[in-house]
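Removed: one protein chain of the complex. Kept in place: all other protein chains.
Read from first to last, the chains carry the letters A, B, C and D; within each, the first residue is number 1.
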Amino acid sequence: MDHLMKITDLNVVFHIFGADVHAVRGIDLELNKGETLAIVGESGSGKSVTSKSIMGLIPNPPGEITSGEILFEGKDLVQYSQKQMQKIRGKDISMIFQDPMTALNPTMKIGKQIMEGLIKHQGLSKHDAKERAIELLQLVGIPNPEKRVDEYPHQFSGGMRQRVVIAIALACNPKILIADEPTTALDVTIQAQILDLMRDLQEKTGTAIILITHDLGVVANLAKRVAVMYGGKIVETGTLDEIFYNPKHPYTWGLLSSMPKLHAKTDKLLAIPGTPPDLSHPPKGCPFAARCPYAMKVCIDHMPEYTELSKTQKAACWLLDERAPKVDPPSTIGVGGEA
Amino acid sequence: GSSSSSDSGKKSGASNKLASKQELKFAITADIPTLDPNLATDTTSTNAIDMTQSGLTRMHNNKFEWDLAKGEPKVSADKKTYTFTLRDQKWSDGKPVTAQDFVYGWHRQNDPNAKPAYNFLFASVGIKNAAKIQNQDDSLYGKYDQLGVKALDDKTLQVTLDQPAPPFFYSILSQPQFFPVREDVVKKNGSKYATSADTMLYSGPFVLSDWKKGTGWTYKKNKDYWNAKATKLETVDFKVVKEQGTAINLYKTGSIDEVGLSAEYVDQFKKTNASEMKSALESGTFFLYINQKTNKNLKNLNLRKALNAAIDRDGLVNSILNNGSAGSDYIVPKNFVAGPDGKDFRSADPDGFSAGSASEAKDYWNKAKKELGIKTLKLNFLSQDSSSTQQLNQYVANQIKKNLPGVTVTINAQPWANYLKLNQEFKFDLAFSGWFPDYQDPMTYLDMWTSKNPQNTTGWSNKKFDSLLQSALTGTADQQKRWDNLLAAEKLMMSEYPIVPLYQSGHTWVEKPYVKDLSFPSYGPEIDFARAYITQH
Amino acid sequence: MTSSNHDITKDLFTLADLGDTAADKIAGESVSAWKDALRRFVTNKGAFISMIIIALIVFFAIVGPHFFGYDIDNQDVSRANLPPKISGLEWIPAFSGHENGVDVYKEKNVKTAYWFGTDQLGRDLWTRTWHGTQISLIIALIATLADVLIGVVYGGISGYFGGMTDNVMQRIIEIIAGIPNLVWIILLILIMQPGLLAITVAILATSWLSMARIVRGEMLKLKNQEFVLASRTLGASDRRIIFRHLIPNSIGMIIINTMFSVPSAIFFEAFLSFIGLGIRSPQSSLGSLINDGYQMLQIHPYQTLYPGIIISLLLICFNIMGDGLRDAFDPKLRR
Amino acid sequence: MAAKTEKLLQVKNLKKYFNVSRKDVLKAVDGVTFDVYKGETLGLVGESGCGKSTTGRTIIRLYDPTEGEVIFDGQDVGGKLNRNEKKNLSKRMQMIFQDPYASLNPRMMVKDIIAEGIDIHHLAKSPKERIERVYEMLETVGLNREHANRYPHEFSGGQRQRIGIARALAVDPDFIIADEPISALDVSIQAQVVNLMQELQEKQGLTYLFIAHDLSMVKHISDRVGVMYLGNMAELASSDDVYGHPLHPYTQSLLSAIPVADPKIERTRERIILEGDVPSPIDPPSGCRFRTRCPFAMDICAKVRPKWHEAEKNHWVACHLHDEEIKTENV
Partner (left out) sequence: MGRYILKRIGYMIVTFYVVVTLTFLSMKMLPGTPFKFANRLSPEQLNQLKHYYGLDQPVPVQYLQYMWNFIHGDLGGSFQYGMQPVTEFLMQRFPVSMQLGIESMIFGTILGILLGIISGIYRGRFLDWGMVTLTVVFISIPSFIFAAILQYFFSVQIRIFPVIGWSGPMTHVLPVISIGVGVMASIARFMRTEMVEVLNQDYIVTAQAKGLSTSAVIYKHAIRNAMIPIVTVIGPMTAAVVTGSLVIENIFAIPGIGSQFIDAIVTNDYPMIMGTTELYAALFIVTIFIVDILYGVIDPRIRVSGGKPS
């Protein structure tokens, strides 16, 4: 298949205080044109680092991409210089960050912040860029955009700022939009507005979205495909339905069953005991082994290979090995098995 | 030329031809505070007034010369009335200097409303009624029109004294306090009078042409001065520089032609620019007050002798001061004033009245200890906190401590304003002080030690001394007797060591070889450049 | 990874017994926030070296004045202005006893070697320099301690109680800050007897302001932190909150600020000495030594050099150490 | 679950205003009324800034109420309290905080953090008893003894939150206000804490006021749920009622806004998307606070503040749509 982007065996290390944090440990990922890929996973599992690697924004020092390739339209972005990356960023690939309160420069007018990218990538004149900025503000649903282009971020509410951030990201019609927890800092009612907006925009522009979140509700709402990360690795990937209705990895099970269901009665949540691994001393075997209720001796020292479960779904778990005992997913994942 | 000892014999290097550009440049530590003779109390102001204005006499090379007075006045038989005839001299606005200007100037000095600061000189010299006019309790207080001065006509000034004139009468007339003042200019300028170059009139060898406050000023030759031919310099430039190091740098770069040297620099210049170095003895005498009024121990003569003997004057003048100062055991300085016989006052006792050396100091101290029944003594040494006295304070304190075992000295260095207060309130045991003359007579050094004199902050009192000075004060008719009385007074005083004389100040400076006839006289203008000139270089 | 697959045997596919709390185990020894900061501080080479240098200077300030048995006022003008000389190290130009190519010791016929030379009164500069260091350090210490006390108490009260109290106290600070430093200090020194106490009071008069501001800021920040609220909901008294929670948590900031106020006190004393308002002779401080030497800067530069080097070292080291401590206490860097 | 009817806490018309500047008053909580029954969990939800935390903090007297009554176990604790009364109250009422990083003093050891309440209330007679109690608490919350001598920064977020719970439990309270105890935690960790809280409630008969903005979690843990909007209580009912048939338009839209972790439901869901943002509590809209965003706003909503009334049995709401008097008038 002809992927828009293909990541293979990406490894990112941060060198800090005499320790090396192996934030991303050999992940593979593909993204197709116009699709929405969600990356979910525990905090610190390497989601943001992965997305920053794509943007070429891993701070160096202390960060370093030690190996792997990120093919974007056939070209390896890892090998690109900063200069070359600057031509990609904002134009072909753009990014939305988690906290709209801090993602905008407090001393620069909103309009100018939108215009910068336009001027840089599309060579628009100041005047045209401003016109376009107003259009964009309109597009993301900011009322009265002619007036508001000349305002400063602090004059906007959180939800509106996130719209501005989206407008900046979409300014040059990027092929890929990376949204790193775009709604985590927002209230549910505002979150709903933003999710709606993103969906609308994607329909209009056909941009592929990488959505990073740990809110499975958001994933269910927006994504087509899901990758589940744990301990710097992708432990399972599949289509939305596969992941929600036929998950194969115990971590995915845990994730799903630790969430209460709004529309069903849950007596007791299934808690995953313990805490995620310390990535400065990553475990030799499966990163989830220490917290896995089904952990076997093999899990501790050996990293499982991916098992292709379908054309679209694969998972890395020893339970999927034919030698492993058969285990049923817990009933608490609620919707499990229906798919 | 008693001032610049190294002046003669040195003609090497520079030629003696006048340079075409007659310009002399100086650095000075303070701006001119005021040009008003009524308010001038400091050397810079006095020097500026001296150089730009004229009185009846002018000091040059420690001797007075007739300036606006056309030679000797007519003296009455009782020697109390002096009638001066004035020379033709114009103010810088073209009007002639008149006898009335003198009368106004003198009256103004005795008018409390004009806030005169230094008018006690009128009483010192004995101008008729001056003492009474200045005394708040006297019926004549403030009635300056009763002063013994009168303009007989535009060119004739009559001065009346209370008693026959003292020998320093003519020399004191060279002081700004006795200068003529133009009433119309004073009235016109009000509070701005004499605060800038153009709110003042000039009648001296120079005019002040440019006075930039805080930066410096320039004198230009006064072509209208009656004796202008004697003035060779065209311009004299003063820059205000407070840092000694900076002044030295200016000299090294040729931006100024003269710079006074503090001790540190003397050695350096001795090595590098010995030929440019000059030295002169000044008339300042420096001493320690010994407070025997509130410190009973110090009433003991042996203790006072011990203190006198304890301090090594040579070390002080050679190592600490190192500027041509001379160690002293006397009160009236050398080379300051000559008596009726033409001999210097000091020639009678050239070395003064030494109490002995360090070893004798110990003997005195031992005796004193026995007499007083003490083993140790704590002395509070009051001094000034200027950077120039720092070293001296420490040296003196250390000498006493070192040579009189058991005596401890704490230095109390204070700013001048506070020093004065503590000194006058007798809040000290030893206090470092100095005295510069008000007039050219030994009296200016001696009368301060009389019992009632407020300057006598020692508590020492001697009837005999008081009467000797009293007869010198009134007995101005017999010059020789008066002289002998003064000599006897000094001797008498020094036999009781009420103070510790330390040194007579000197001035060491470097000047460029092309500068000639520049002097630092011991009485009169502080820097006398009126007759100086520049040779080709 | 494929290669290792060979070792994977069937028996590995049995449930591993990880124990209940395996995942909750914390590795390594217990580290308090203090130890953690200390550890980070020690690994900061610059800061650590600075600390050692400061310790050395303090050591010499204590023993240095007694090295040669001179006291600070041991004058002898016959040995005035000798350049530094260290027997055995004469081959180093700085310690040869020569000045402008002349062997001054020979010239003045002096046998003893003076390591830092002598001053104009022939006093041993080694003794005076270390004595001066001692005085400067004492000034800095007193000033800093008092600064800390006043500043911490003032800022603490102002920040903790807030409201009207804070308002009034802040107005007072504003007024005090409205008067320039120099003015305060000169007025104070003029009114008081000059000397150590006056200098200390003068430095104090203003230096605590920044400490008060910092502590107030910390208090404002901390008093609404959840752990303080938690303590309040547990019924803790103001005293307990202040001493158990607020002060221990602001102490990092206080220490850091202290590190910066020590050198500024030393520096300020030097400035006072320069304008003639410093320590009184024959006592010396680094500032007064530099000032005395400054008169001789062009003639005998060595008289300024050593006090200058020491004061610079002190300032540099305190600054670097302060920076190091700031990093060490920086919660952002803690893992 | 047996019906819980014994009132442990009654909050009547509670108001808390902050003076933010000389002329501006921020009405953080503006007249809320509700009861909490012994042994139940009352959930409190609402958007950011609607006054949930302020309500909780005013009840526990971190803030002094501007107006209103708080009756705890029959005793009025809303007025002026002296130090002793406050102290006694603090023994029976405790709080768990949101931020597991900010809520533990980084300079204290875990044992001292947990024992703080024991020390303040002198609950231990000897150091030995004190440490025993600390161990007991640690074990209660699923940590172990070795953790007593460690410092907070050595723990993960979930563990820290458990320490916070242990601290609150150490004084053996009846009532615990949990202010977003899980919102800073990862999904998988949240369940640990929620489960622990539920276990403790069962074992020790605790009563919770559970504040959160995660509606599904609130629903899961609460017996009854209160929905707040801009300082007011909009609706209060059993959690099944609130989620099953919400009465207040705000509750309805809030519920519809929550994305559900079920793709099928998500695909078919109808949403009521609210326009705009929450107005400022400094200058709130007149009448009904929600009217500016309400899809059903009527003229009366701007004029009259809706009454807080029991529209159905045990189902309280403040909305003109459900006020019988208004309805009949309008009809």
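Operating definition for what follows: contacts are C-beta pairs under 8 Å (C-beta built on N, C-alpha and C of every residue); 3 or more make two chains touch, one makes a residue touch a chain.
Only a predicted model underlies this, so the values are computations on that prediction, with no experimental measurement involved.
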The complex has one chain that is not drawn here; which of the drawn chains does it touch?
A, B, C
Based on the whole complex, identify which of B:Ala77, B:Ala274 or B:Ala417 touches the chain you can't see.
B:Ala417
With the missing chain put back, one of A:Ser67, A:Gln82 or A:Ser310 would touch it. Which one?
A:Gln82
For the chain not shown, which residue from C:Ser237, C:Gln283 or C:Asn319 touches it across the whole complex?
C:Asn319
In the whole complex, not just what's shown, which of A:Lys33, A:Lys126, A:His154 or A:His281 touches the removed chain?
A:His154
Going by the contact rule already stated, which one of A:Val24, A:Leu104 or A:Ile209 would touch the omitted chain in the full complex?
A:Leu104
Hidden partner interface residues of subunit C, rising order:
171, 174-175, 177-183, 186-187, 190-191, 263, 267, 270-271, 274-276, 290, 294, 297-298, 304, 308, 311-312, 314-316, 319-320, 323
Touching the hidden chain in the full complex, which residues of subunit A are there? Just list them.
55, 57, 61, 82-83, 85-91, 94-95, 97, 99, 102-108, 113, 116-117, 120-121, 152, 154-155, 165, 168-169, 171
Suppose we count only contacts with the excluded chain; which residues of subunit B make the list?
27, 30-31, 33-36, 39-42, 45, 112, 115, 117-118, 120, 134-137, 191, 194-195, 212-215, 239-243, 245-246, 249-250, 252-253, 255, 386, 414-424, 433, 438, 454-455
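Rule of thumb we're sticking to: only the chains that are shown with their structure count from here on.
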Most centrally placed chain, judged by C-alpha centres
C
Leading chain pair when contacts are tallied as C-beta pairs:
A-D
Intercentroid distance (Cα basis), subunit C paired with subunit B, Å
50
Residues of subunit D that touch two or more other chains: which are they?
159
Which residue numbers or ranges of subunit B touch two or more of the other chains?
none
Which two-chain combinations touch?
A-C, A-D, B-C, C-D
Subunit C touches which residues of subunit D in the complex?
57, 60, 62, 83, 86-87, 89-91, 93-95, 97-99, 102-109, 113, 116-117, 120-121, 142-144, 146-147, 149-151, 153-155, 159, 164, 167-168, 171
Contact residues on subunit B for subunit C in the complex?
244-245, 248-249, 262-265, 267-268, 271, 315, 318-320, 385-387, 390-391, 393-395, 397-398, 401-402, 411, 413-415
Given the complex with subunit B, which residues does subunit C contribute to the contact?
73, 75, 77, 80-81, 100, 120-122, 190, 194, 276, 280-282, 291-292, 294-300
